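The block underneath contains the structure these notes are about, expressed in structure tokens.
With one protein chain removed, the remaining protein chains of the complex are shown where they sit.
Residue numbering begins at 1 within each chain, and the chains themselves are lettered A and B in the order written.
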Amino acid sequence: CVWDTNVRISLPAVCFVWQIAMIILFGVFIRYNYESDTHWVEYMAQQNITSNIENDFYYRYPSFQDVHVMIFVGFGFLMTFLKRYSFGAVGFNFLVAAFGIQWALLMQGWFHSLDYTDGKIKIGIENLINADFCVAGCLIAYGAVLGKVSPVQLLVMTLFGVTLYAVEEFIILSVLHACDAGGSMVIHTFGAYYGLAISWVLYRPNLDQSKRLIGSVYHSDVFAMIGTLFLWMFWPSFNSAIAYHGDGQHRAAINTYLSLASCVLTTVAISSVTQKKGKLDMVHIQNATLAGGVAVGTAAEFLLTCYGSLIVGFCCGIISTFGYLVLTPFMEKSLKIQDTCGIHNLHAIPGFLGGVVGAITAAAATPSAYGEEGLIETFDFTGNFKNRSPNIQGGYQAAGLCVALVFGIGGGILVGLILKLPIWGDPADDACFDDEAYWELPEDEENIPPILEYNHNMTRKQQEV
Amino acid sequence: CVWDTNVRISLPAVCFVWQIAMIILFGVFIRYNYESDTHWVEYMAQQNITSNIENDFYYRYPSFQDVHVMIFVGFGFLMTFLKRYSFGAVGFNFLVAAFGIQWALLMQGWFHSLDYTDGKIKIGIENLINADFCVAGCLIAYGAVLGKVSPVQLLVMTLFGVTLYAVEEFIILSVLHACDAGGSMVIHTFGAYYGLAISWVLYRPNLDQSKRLIGSVYHSDVFAMIGTLFLWMFWPSFNSAIAYHGDGQHRAAINTYLSLASCVLTTVAISSVTQKKGKLDMVHIQNATLAGGVAVGTAAEFLLTCYGSLIVGFCCGIISTFGYLVLTPFMEKSLKIQDTCGIHNLHAIPGFLGGVVGAITAAAATPSAYGEEGLIETFDFTGNFKNRSPNIQGGYQAAGLCVALVFGIGGGILVGLILKLPIWGDPADDACFDDEAYWELPEDEENIPPILEYNHNMTRKQQEV
Partner (left out) sequence: CVWDTNVRISLPAVCFVWQIAMIILFGVFIRYNYESDTHWVEYMAQQNITSNIENDFYYRYPSFQDVHVMIFVGFGFLMTFLKRYSFGAVGFNFLVAAFGIQWALLMQGWFHSLDYTDGKIKIGIENLINADFCVAGCLIAYGAVLGKVSPVQLLVMTLFGVTLYAVEEFIILSVLHACDAGGSMVIHTFGAYYGLAISWVLYRPNLDQSKRLIGSVYHSDVFAMIGTLFLWMFWPSFNSAIAYHGDGQHRAAINTYLSLASCVLTTVAISSVTQKKGKLDMVHIQNATLAGGVAVGTAAEFLLTCYGSLIVGFCCGIISTFGYLVLTPFMEKSLKIQDTCGIHNLHAIPGFLGGVVGAITAAAATPSAYGEEGLIETFDFTGNFKNRSPNIQGGYQAAGLCVALVFGIGGGILVGLILKLPIWGDPADDACFDDEAYWELPEDEENIPPILEYNHNMTRKQQEV
């Protein structure tokens, strides 16, 4: 049989080999930075820092933990909505993220945290946040192929995804010097198109053979709401986690809070108006309500203004919900892109819009609005970039968006071709969306007491019949 | 038919109109404050602030995120206990909160954060917390009418609720200059009586027609514990989120932690002693364990003492559990108040007691216990209030409690009358507590594989019969 989901050799092999490689590479390259090293106390004395509270740990650790929850509980539970793929959703999400953050620390470290004096990568709390961010891109991509790939394919996808991410991030943030604190471009646009391109290459014409498993059940929709809500609540932390200290983090949190609130209202409105009798659809509530957070990722740090944030959320709730209603079925039928979680509506479009909003907001920045110093700080117009003007910055922001798109689509097609090889243990068309393939499932549920009795009763009734 | 749950026009209309109004009003009124604006760097220089860590963001953001979790996951999941109303519980809670926080930012802003030099409301992290608090009042009220109202009614209820809240809060905190950091009066007493009064006006004599749906099932009780625990764990953040920097926040967290711990013990004791064979009732564990947090809302910041906190929790666990056993059925039968979640026992009584405890603790304050400076700081005896003595303060605290009661009951009756109009799409008596009315539900569960097979088996057995 072509479809053999046996991963008993490949999965452990990849995990072991990779983890050993990580240990070696960490041994060679990764060290604590000056804020997490025992020499911090001497550094403080040298620099006249009078308090431990100035350690970046205290500026960013609460946001880091919120981001961590988004990655593991948020993404994990959001994908539990399928009736029989909750183990895969939350379990493979866990595996992929734990795998990816290690490689991300290395890849991003080489580009951003390399100490050229000794050739070591020096890490601190900001690196942990960035590793979580990097993995977020891969987890978004997982949403497009949820239920259709093997865990080994996911690990391969993550390995290449993290690598591509680190490169495009370096180009966008360092070479082009674009800003993207919340990652509308770097994380969401890249991650979503990466996943969609892979899904396009892996198109399964006979996927309707597992149609019976594509929907949700009552409880699985409630589980998915755990994911939705933790993503929604902590998105202000996501967008502010690596923003500048002080007003930068403060403003990013406010803008995200507002955009998300606005987005909920228009999602509900569109969901209701398009259904019979005005009933709401859980798919929309679980997903489109989050689009507002994606779309202020780039501009959250800027002077987007409070009403500007509301407008962004307003539009994204509408667009994202229509995406679920119209685009997802269209893409499946006409473009041969099967997008299990509808990441095109939740990440691709809002991420793209977020990049556009960021470019416009940057281009419109003025010294009178930002203050001379504020403008320099917000866009980091220092060093090589000290003569850059806001409208030029707007252009570079737009260029950054293109880079994210190219890396996402191009990288996705290449990785998709690799994943098409018949060696990865992916499930047959009629075995998709089923935990049975990769998980030891609990014995059938007849053993639960109340249902047990009820069975017995029935059997008895039947016997009476 | 009188009962038409079609909200296909009204729900989208309210969401759209309201969200557009919000955008306009935010455009006219809301601006970043000095701590979230790009001019913060200049402000620091002017004020000789040497570190970004002095930005209020770093004092309050972790508490804000905890409060945010309480509002969306805590309240949302606490109400999922009904066997067939989990979508409504968590989904409408989400809608109402996202709707309410925007209006709260405006209403509270006009009263508390208006900059008279330019007529703008200047917002920062404390405003976000206060908006969450304001919405908490409305979500408490939702608990009384859970399963019996349409989403449109909930939005109307929230619109008026937030408005009333902002006014009573202004009277209590600014005019009377009472303290209420954790909102025993402002949030819980007001919110609970507001909801109970509405429920009284909307009394449904034939509600037992949907009796089959009023209870829980095993899994829904576990879901509800997610809500309970996040409320319980983060309540110290709730009561300390807007307390004074330093010892104020520190003490509020400790007092709340202790009161809640004590409350769990007496809840278990009463639940066990009143049931056959000493079995525990999930309703009590899910709700009465939280009463201790409500009841130290006002006094958490004061020198309530550690054992005082334990005593408050001790009493509230007992009273609240007896409330569920005795008062809720009595109120339904004799007072015609149908209180789905028993908010009378969890918020009304403990909130009222919290106001009383606050008044007594304030009246008993002495300079020797608090220190001269500590007394002034704790009760903010500055400006117009610098000659106020602690016992006078106790009187004003009591007056504040009365204001909360009057606004809750009075406002609730008025809003209840509005909601009685037959235009809101509320469900028929036999369709209450059922997600069917407002949600697209997943197809029937026969499609889940194990049960599917099991059906087949049965059918086969039946055929054999």
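The rule we apply is simple: a residue touches a chain if its C-beta (ideal position, glycine included) is under 8 Å from a C-beta of that chain, and two chains touch if they have at least 3 such contacts.
Bear in mind that the values here come from a model prediction, so they are computed numbers and not experimental data.
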{"item": "Residue among A:Ile123, A:Leu207 or A:Met233 touching the omitted chain", "value": "A:Ile123"}
{"item": "Contacting the left-out chain in the complete assembly, out of B:Gln19, B:Thr266 or B:Gln397", "value": "B:Thr266"}
{"item": "Among A:Thr80, A:Ser240, A:Thr361 or A:Thr378, residue touching the chain not depicted", "value": "A:Thr80"}
{"item": "Selected from B:Gly27, B:Gly215, B:Gly395 or B:Gly410 as touching the chain missing from the view", "value": "B:Gly215"}
{"item": "Those residues of chain A which, in the complete complex, touch the missing chain", "value": "5-12, 15-16, 18-20, 22-24, 26-27, 30-32, 35-42, 44, 51-53, 55-58, 61-62, 65, 68-69, 72-73, 76-77, 80, 84, 86-87, 90-91, 94-95, 98-99, 101-102, 123-125, 128, 151, 218-219, 223, 226, 425, 437-443, 445, 447-451, 453-454, 458, 461-462, 465"}
{"item": "In chain B, positions touching the absent partner", "value": "53-54, 58-59, 62-63, 66, 83-84, 212-213, 215-222, 225-226, 229-230, 232-234, 236-237, 245-247, 249-251, 253-254, 257-258, 260-266, 268-270, 272-273, 275-282, 285, 289, 303, 305-307, 310-311, 314, 369-371, 373-375, 377-378, 434, 436, 444-446, 450, 458-459, 462-463, 465"}
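Keep in mind that, in the parts below, only the chains that are shown with their structure count from here on.
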{"item": "Between chain A and chain B, centroid-to-centroid distance (C-alpha), Å", "value": "31"}
